[in-house]
Each structure stands twice: as structure tokens, then as C-alpha cells.
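Below you will find the structure I want to go over with you.
One chain of protein is taken out of this complex; the other chains stay put.
Let's turn to chain A:
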Amino acid sequence: MARSVTTRRKTINTLAAWAIGLLIFFPILWTILTSFKTEAQAINDPPLFFFFDWTLENYAVVQERSNYMRYLWNSVIIAGGSTVLGLIIAVPAAWSMAFVPSKRTKDILMWMLSTKMLPAVGVLYPIYLVFIELGLLDTRVGLTIVLMLINLPIIVWMLYTYFKEIPGEILEAARMDGATLKEEILYILTPMAIPGIASTLLLNIILAWNEAFWTLNLTAAKAAPLTAFIASYSSPEGLFYAKLSAASTMAIAPILILGWFSQKQLVRGLTFGAVK
């Protein structure tokens, strides 16, 4: 009896999980489907699901009109650069907070998080002016720095939670054996924390890849990443959904593939520390 209830519950849970999963994935699926329709089919009422004449025309148009590789390259540099830079700063910061906490550590962590509570547009103008002064507008360096700063609190928090799970005794033992601080972080802590660092890295690449406020506002032609590439396909006068969908699919494809292959790491990193 007890067993049958469990099975039934399991089935319900599985079904619910699938339903929610599909619901969340549906907009992406719809975008991908739309990218293979003609403009007229894209806005057909009732909507067309799978039975339409599949066409690659939108991809051809997008390829012809935009320099996809340039946007892609900018996205790779900006997302990758900001994440690596963030990690270089966040690993020592999280180490000190996790293993040598002071009275104010909790406050500092909260303060770091509080920078995420201000709407981005609130600091747009000051940052824009600073960028003009420093000649950083429409440069990859400028965007890399801004995105690193935006995501830094999340990186520090994630690493901090992860490091907290590592027994301090192991580090102590290393110190007893004469390891310097640098050696301790590089050879003891980092290898043990690799899964956590990896998931932090992945999550931040995804966040930086999809960031659309700063990347649109601080770039023009040279440093514009894939977000600007997508934005260029919406139109006030004329049908554009199919071409916009093709551009979106091309923009999310790399990150989707990366996410697919690293989902185990990602889930593990995100749920680590949740269950003790």
C-alpha cells in the first residue's frame, strides 16, 4: 500500500516536473520554430506548430545582412573576460570571508548584495559620463569591466557558500605543513573547490552573455555583442518576427549548447549547500 502511494506520487512529480520544464522551455521552442517560418506564417492565426513549409530563408537573410561573427566574438570576449576577471577578484575575497571571517563579514556580504538592489538605470548616466571621460564607450574593455562589477556580488556569494562547506581543518593542515597563503589557495582550496568554481563560472558566463541593458546602452558599432544583434531585428513598420526569431536562435545557440553539456555541473553548483 505504502509503496503504491510512493509510485503514484513519483509519477505525479515526474509529470509535474515535465510540465513545468516544457512550460519554461516553450518560449525558446517557439522562437526556434518561428525562425523556420515565413513572415506570413509567423503571425498566422491560428498559430502553426509543426505543419508548415520549413524554410531557411530567414537564416540566409540574417547571415547576409549582419556580420554575425563579429557580434559573436564580442559576446565571447565580454562574457568570458568579465567572468575570468570576476573570479580572479572573487576567489581571494570569498576565501577570506569563509575562512578568516571578521565581525563585519556578514555586513560586507550584505552590502555587496545591496548593490544589486538599485535598478541599473539609476546609475546609467553617471557610468555613461565616466565612460566618456575614460574613452571606454563602445569598447570591449569597458563592457568587460562593467559586467564584471555587475556580477561580482553573485560570484562572491556563490563562492563563499561553496567555500564554507570545505572543512577549515584541511587548510589548517596545509598551513601546518608550511604552505604559504598563495599555495594554500592555489594548491589546496582551488582543486577542492573546482566544481563550485566551475558552476560559478558557467552561471556568470550565461548571465553576462544574456545581459542586455548595459550591452545595449554602452555600445554602438564596434563592441556590440549578440544582444545588439537581436535588437537590430525588430521593426516598427514591417513584419519581422521570423527574422527576429532566426537572429535570436543564432544568438542563444552557443550558450544553449554550453548549458546543455554542463548542466550537471550547473545543477550541482547551484544546489550545493542547500541540503546538509
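Basically, a residue touches a chain if its C-beta (ideal position, glycine included) is under 8 Å from a C-beta of that chain, and two chains touch if they have at least 3 such contacts; residues count from 1.
Following the convention adopted for this analysis, contacts and distances are computed from a predicted model.
Hidden from the displayed complex is a chain whose UniProt protein name, among "TerD family protein", "Putative ABC transporter-binding protein", "Cytochrome o ubiquinol oxidase subunit IV" or "DNA 3'-5' helicase", is "Putative ABC transporter-binding protein".
Considering the full assembly, A:Leu239 is the residue among A:Ala17, A:Met110 or A:Leu239 that touches the omitted chain.
Set against the missing chain, the residues A:Ile166, A:Ala231 or A:Leu258 yield one that touches it, A:Ala231. The set of chain A residues touching the chain not shown comprises 39-40, 43-45, 65, 124-125, 128-129, 131-132, 137-138, 216-217, 220-222, 224, 228, 231-240.
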